[in-house]
Structures are given as structure tokens and as C-alpha cells.
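I'd like to ask some things about the structure below.
Left out: one protein chain. Kept in place: all the others.
Right after this comes chain A.
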Amino acid sequence: MSYTPHTPDEQRRMLDAIGVDSLEALFDAIPGRARFPELGLPAPLSELELDAELRRLASRNTGIDAGPCFLGAGAWRHFVPATVDYVLQRGEFYTAYTPYQPELSQGMLQAMFEYQTMICRLTGMEVSNASHYDGATSLAEAVLLALDATKDARTGIVMSPSVHLHHRGVVETYLRGSDAELRVPDDPTVAAADLADMVDERTAALVLQTPNVLGRLERLDGIAEAVHGKGALLIVAVDPIALGLFRPPGEFGADVVVADGQPLGLAPSFGGPSLGIFATRRAHIRRLAGRLVGETADADGRRGYVLTLATREQHIRRARATSNICTNSALGALAAATYLATVGKAGLRRIAELCFHKSHYAADRIAAIDGVAVNPDAPQAPFFKEFVVELPVPAAEANARLHDGHGIVGGFDLGRFFPGYGNRMLVAVTETNTRAEIDRLVAALREIVS
């Protein structure tokens, strides 16, 4: 395939204009020993051949739309309205760069402004940036914001052990460049109030996730007050679908709310690209990482939008920027905005209700199987969309039999996250799972454990 358009005659005219006699002569500055290497790549494919080759590779994968799927743990199967891809495929949006020239970018800028507004309303916060890479990097940047906001020798971060383990891992990586210390208790069922008790005068932030990685909704009453009383910040990671129905962390006094935006209209796509949601208080707006769109007026007084507070950012502030982030996930934010506008107020609430009711139906039916326990550590605690199933056999074995014998993608094997959890799986149920699918899962599990 080639998208370089010059004819030999045009190329000759251009070389003549430049005053060199060959294309190769343009590269004389490169050390001769390293110039024009053989790369040894496979022979180039035509578009027809490429299409066939990648379809062949794709056919060797089984996507989660191929049958009943109960796998979540940080990425989920949610329905994506057709409007989302319609908007994403507009070349005016997806082939644009970051809107540095606002007069030519009002469409994307207004869409980002509206995204920021919807995220503020959903999370109950005052400021949202225009996106991070994913939920894990949003969380890492939230921790860095807390360390910056509470400078006075506060280097401790207390994190709930039921924050997604990959997200915790990214925070650990980001903290390699600092002297901050991450404290995470071992027991994933520890209560939020007990975590708040670990916050001391050296702590910059407490990090919670609700629903947490085991599906449980954390009770946030009084947590922010306790954390603020020690001079630290409260960071809460959420599932944005849950915010359609449940009270947002902003109502409970959280200082930063982060989320992975994949559920809002993004394909799981083997984990990326996703969308990092990041919302905070106005007090922290100058510490915010990432792009921020603001409303203003043009020379004739007409409403318009620009990237604002660029003085926080790397291209202005360089070594003293709030973050190195440049390219983020603008198209993911556009997908989420289109999704939220399409489903709207009643729709997101309805989707969250469907997730709630269907996951509870599944949990009740599975709990009725002899030898199987649901949420064994906290059977009475409220949960959303995901719950823990304890089996008399290893979860990996049960999943293999669900897949091979029943064509079902089972839950996440929690033994991959927590030692001693090898017999536990995290079952995710969304609006996409029908009652018939849930009943098939229940019947299959009954057969597997009998």
C-alpha cells in the first residue's frame, strides 16, 4: 500500500527545486555506517491482502459477544448505541489533532466542554479535565495531585486493598519517581472506616474504590470528614455506570473522583484505548493534570471555547508542569459524551438498575446451589454489577469447564489478585446479560460443582 502521491516527473521537479540530484542525497547528514539499513520486514501487502490477513488473525480470537459473558474486573460488556460509532467515524473529529487552534476546533472543544459538564454532574464534582489515558493512570495522577496539594512532608498514601490491583500497580509505578510510601492492608474485606483510621499526619490521601474490585458498594458517610480532619485528601475511584443510580462521591466530600470510562460507549478492545475520567474540586484546578476546556468569547462577543490554564502544562511549564501528559484520550471522551447524551438521564439510571437487578438475580440463584457461597465475607453488604462466588473447586477449573462444556465466559479468577482466593470468581452481570443467559450460567455451575 502506498499513500505517497508523487509521479516520477513531480519528484524530479521537486528535487530540482531543492537542488539535489536524488532522494538519497537528502540524507547525507546520517552516518554512512548506519544509513539505509535492511529492516527485514515481511513483504508489503495490498489492501486486499491486508484485509484478509488481519481478518484471519481476528478469527483466531473469541470476542465476548460470541456467547454469554460474565467477565468484568475492570472492563465490561455494556451495550454501545449506534450513535457512538457514527460520531467517532466523522473524519472531522478523528483525524484532527489536539485543538491548539480554537477557531478551527470549535466542534471538538464544545464537545469536550459538554463532556466536562456531564462528568461534573455525574460525579458531583466541580471540575473535570478533558480525559486521561485510562482509569489506572487517572488514579495515579490523582495520587500525585494529593502529594502536591499536601506538600508539608506528607508522603504517605493509604489505599484500600480492594482498589483494582492493576490500578494499584500503575500507582506503584508512578510513585517510583518519588519518596512517597503506599500503605495497603492485606485483607481485601477491610472496612472503609478502618482504612480512614490509618490516615495520620503524614498521609496525603486515602484512596477508595466503590463499587470495589469485589463489587461491593463502600459506605462513604463520614469518611471524608475523618480524612480531612487529618489534613489529607479523599480520592474515590468509581464505576461510571453506577453513578447513574447511586449517590456520587462528590456528595460525600471526596476531593478527587476518578474512573475508567470504558463502560461509557467504548469497546473493550483487549483493554485499550480506554478513557480516564478525572474530576476534582475547584480548589485544585491549578494542580490538575491534562487538558481543560473553558468557555470564552471571540472578538465579536460570540461564545466560543478554548484550551485553558495551559500554564499548568508541559508545553509551557516544562520541568515544573503538573504532569507530562500531552496526548490523552479525546476521542474516548467524545465516545463517552455521545453515549451519555444518547442514553441520557433516564437511560443511564435504567442501565444501572438493570445491572443491579440482574446481578442480584444471578447472585440469589447461584447462592442457592449447594456448596457455593456468594459474597462469603460480607453477605449483607450492598453490591453493584459484580459479586464474589466461592466454589468447592478452583475458579480456573470451573471457568475451563464453563467455556468448554457450555460456551460460557465465566467470571474473573480472583486467585490472580489475592492469595487464598483460588476458589473464588468475580461474576459480572450487566444489562447485556439476559435472564436466559444467567439461568444457563446457574445450571452450568450447578453441574460443575455436583
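What we mean here is this: contacts are C-beta pairs under 8 Å (C-beta built on N, C-alpha and C of every residue); 3 or more make two chains touch, one makes a residue touch a chain; residues count from 1.
Criterion: contacts and distances are computed from a predicted model.
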Worksheet, complete the sentence: In UniProt, the chain not displayed here, chosen among "ABC transporter ATP-binding protein", "Aspartyl/glutamyl-tRNA(Asn/Gln) amidotransferase subunit C", "sn-glycerol-3-phosphate transport system permease protein UgpE" or "Probable glycine dehydrogenase (decarboxylating) subunit 2", goes by "Probable glycine dehydrogenase (decarboxylating) subunit 2"
Discussion item. Using the touch definition from the top, which of A:Ala192, A:Ala232, A:Val293 or A:Ile408 touches the missing chain?
Written reply: A:Val293
